[in-house]
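Missing here: one protein chain of the complex. Every other protein chain is in place.
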Amino acid sequence: MMWRFGLADSTFEPLLTSHWALAIALCLPLVLGGLAAVWPPKRMWVVALACAPLLTSGLLLLVDFTQIGLLRWQGEVLGVSIGLRLNGVSILLLLLTQWLGAASALYTPGLLNVSPPERLARWLWPLMGVVVSALSLVWLATDLITLYLALELMGLAAVGMLLLSGKTPALFASMRYLLLTLVGSLAYLLGVALLLGYWGQVDLAGLAQVVEPGPVTWVAAALIGGGLALKAALFPLHAWLSPVHASAWTPVSALHAGLVVKASLFVLLQLWSILLPDTFWAPRLVAWMGMLAIIWGGLIAWRAESLKTLVASSTVAQLGYLMVVFPLLLGPNVGPLAKALAWEGFWLQLMGHALAKAAMFLAAGNLILATGETTLKGLAGCSRKLPLSLLVFGIASVTLMGLPPSAGFTAKWLLLQAMVISQQWWAVAALLIGTLLTAAYVFRFFRYSFMETAPRHHYQPLSPGMDIIALCLALAAFVLGLLAHFPLELLHGGSL
Amino acid sequence: MIASLDVIEVLLALCLMTTALLCLFDRHLVRACCCFGVFTLSMALAWLTLGAPWLAIAEAIIGALLTVPCFFYALGIFPASSSALPRYDHFKEPLTRGMTRTLLALAWCVMVGTVIRFVLPAMVYSPLEHPLLFVGVVIVATAMGAFAWHRHLLRRLLAFNVMGSGVFLLLAGMAGTSVQGQALITIGLVVAWLGSLLSALLIRTLYLREGPAALLGASEPQESKQ
Partner (left out) sequence: MNAAWLPLTAIAASLLAAVIIFSLPEESRRLRTSINLLAAVIKITLVTLMIQRVVAGDEAIFSFQIVGNIDFVLRADALGVMFAGLSSLLWLCTTVYAIGYLEGTANRKRFFGFFSLCVASTLGIALAGNLFTFLIFYEMLTLSTYPLVVHSGTDKALNAGRIYLRYTLTAGVVLLFGVVLLYSVTGEHSFASERGLGDYLGDHRTLLTFIFALLVGGFAVKAAMVPLHGWLPRAMVAPAPVSALLHAVAVVKAGAFGILRVIYDLYGIELSVELGVTTALAVAACITIIYGSVRAIAQHELKPRLAFSTISQVSYIVLGVSLFGPFGTIGALAHLLHQGLMKVTLFFCAGIYAEELGIHRIDEMDGAGKRMPLTSLAFTVGALGMIGLPPFAGFITKWYLGIGAIQAEMYWVIAVLVASSALNAAYFLPIVYRLWFRVGPAHGHGSWPNEQRLGRLETHGWLLWPAVFTAVISLAAGLLAGLPFSPLDWATRVAVGEYLQ
């Protein structure tokens, strides 16, 4: 597992361009966020222009990575050594973060222009910047201290972002979440303290070499796992997710559901693969929770009254798919082929879901913004006037359902194959049932949207850019499924 | 063994213990917040005795100067406001709910206990020799209990902060006050402060919108009538 996360020594030093690209990737979002807080951008092209260097830096890093393989940076700040690495997984997630962040940022001016002016709107920009920066750091960091810092920054900024539009139920939900996540971060900290005290290492690669299974490791893994599960809204701890998303601003929901909840999952997988390699029960437990999540999340979404609740609940179910893969990645008695397939499927599912869910939130936001209705019933008949938004919603939901030709399908295919090879029939059943449940709740909405008997609304015209951004994201999820070969090659590229 | 204990450390430990308990279980909220102020100052002293002066300064600044005003802001005392929160928490817990919460807290304590049990030999400062660390364990356990038991949002926030300090003490005990340990604790302090700030803002907004019922953290009206 270690080489998969790029926790090995690199062959070559990073190029000079890589240093600059890294600095831009990590700092520019903060700077841009600060600038935007002072002079809030009103036009889409301003945002596009500002995002361009950020996206370029990501592409530069990609080029450098494909040329020289694994990149590592080691540095010391105030006597604390900090390590960063760029392997296949991190470059993919970094690119995903940058593009999704840029898409959300591009969408924002359109949203703020048509919605009534909000007092707190200008705070959205710096918080978004912090979230993007912190996420990039999470994908890159290789020591527990940087990870902790990045996770906490990301978590707090995300909560702040979700609260900005604050309606009362959402405030209650996020208050609960905030308290829980703070306690969760203490649990994580205690786990880290345990590792630091017992093994004397905070560097992941160093830790991997010295750590041995035993009660200390198990307790530390449990503490870290519990803390991260609280943050990631993993199944039993998901209740805060839908009320918060129901009232949050659309680009915020897109960014949050697409990436923020996955960061904790990423860290969890990474740390557990160090602390609990080849253990039976811990990943199994996560997988069972994942199965419940798939079913429960699907049922909640099926019963949902409002469109945003539907989309938010589906996040719970989709995270379940990722949880179900844990035994394949971490468990014992899994052949190398199954492990490789599961590894590819996991990241493809994560990326496909991030793109599709962001597209879905943006499309749902467009529908809601244009009609002024939030419930499924209120949106009945919207296919007449808003075909494009609905089409985007449809394309995104194809990915969520895991039907071809989409990243969701290719990922599901890989995962199913891995599960069949390693004979995990329960997981297969969960995945297949998940497909049907997803179809059930998605088509429940389509059923309303195709109604011709519904009363006609007054529609507010939206800027076409808002739909086009969503369409691009949804199509990206499609293309990712058909061209999955290229990103998956990157996953292996860092292995040497 | 007792004789070898440092008198200052014992006094500090006692002080931490009393203020923490007062802070956690006093229903008079202003008094509890004041106790938290004293608690953070004693924490700063504790860091000094554990040989981490920079941490002491950070604790004093972040804890006493930045976090405590957050609580007073949430209470509506600072800046003085006409709609201050009620000073007392009158809420009584129904027994069943209390039981489940206690169980949760107990599970947490068992986990911390296991940690201590297994790591004991490797700890830099053992709780058996250092009363400060022993107090840290007690604080973590009681604060978790308080966090689980209370429903008043501000009291839960206080409990979280106290628990944070306890965890930091434990961390220092396990990892020593090495650079990495100090870095972790400092980040933890900043995070706790930011979290408290955000929570204070939230509590204030909710109170202004929904009235006293909001302080129990429940949006449903039937729950707030209990």
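When the chains are written out, they are named A and B in that same order, and each has its own residue count from 1.
Here, a contact is a pair of C-beta atoms (placed from the backbone, for glycine too) under 8 Å apart; a residue touches a chain by one contact, two chains touch by 3 or more.
Since the model is a prediction, treat every value here as computed from it, not as a measurement.
Asks: For the chain that does not appear here, which of the shown chains does it touch in the whole complex?
Replies: The omitted chain makes contact with A across the full complex.
Asks: From the listed residues A:Leu164, A:Leu391 or A:Cys472, report the one that touches the chain absent from this view.
Replies: A:Leu391
Asks: Sort through A:Leu7, A:Leu400 or A:Ala439 and give me the one touching the missing partner chain.
Replies: A:Ala439
Asks: Just one of A:Trp123, A:Trp302, A:Trp413 or A:Tyr459 touches the chain that is missing; which is it?
Replies: With A:Trp123, A:Trp302, A:Trp413 or A:Tyr459 as choices, the missing chain is touched by A:Trp413.
Asks: Per the definition of touch given earlier, which of A:Leu241, A:Ala254, A:Leu275 or A:Leu488 contacts the omitted chain?
Replies: A:Leu488
Asks: Suppose we count only contacts with the excluded chain; which residues of chain A make the list?
Replies: Interface with the chain not displayed, on the chain A side: 341, 344, 381, 383-384, 387, 391, 398, 403-405, 409-410, 412-414, 416-417, 420-421, 428, 432, 435-436, 439, 443, 446-447, 450-453, 481-485, 488.
One rule holds in what follows: only the chains that are shown with their structure count from here on.
Asks: Whole-Å distance, chain A centre to chain B centre, using C-alpha means?
Replies: Computed value for the inter-centroid distance: 32 Å.
Asks: Help me check something: in the complex, which residues belonging to chain B touch chain A?
Replies: Touch residues, chain B against chain A: 111-112, 114-115, 118-119, 122-124, 147, 153, 156-157, 160, 163-164, 167, 170-171, 173-176, 178-181, 183-184, 187-188, 191-192, 194-195, 198-199, 202-203, 205-206, 209-210, 214, 217-219.
Asks: Which positions of chain A touch chain B when the two form their complex?
Replies: Listed in rising order, the residues of chain A that touch chain B are 78-80, 144-145, 148-149, 152, 156, 159-160, 163, 166, 168-169, 171-176, 178-179, 182-183, 185-186, 189-190, 192-194, 196-198, 202, 214-216, 219, 222-223.
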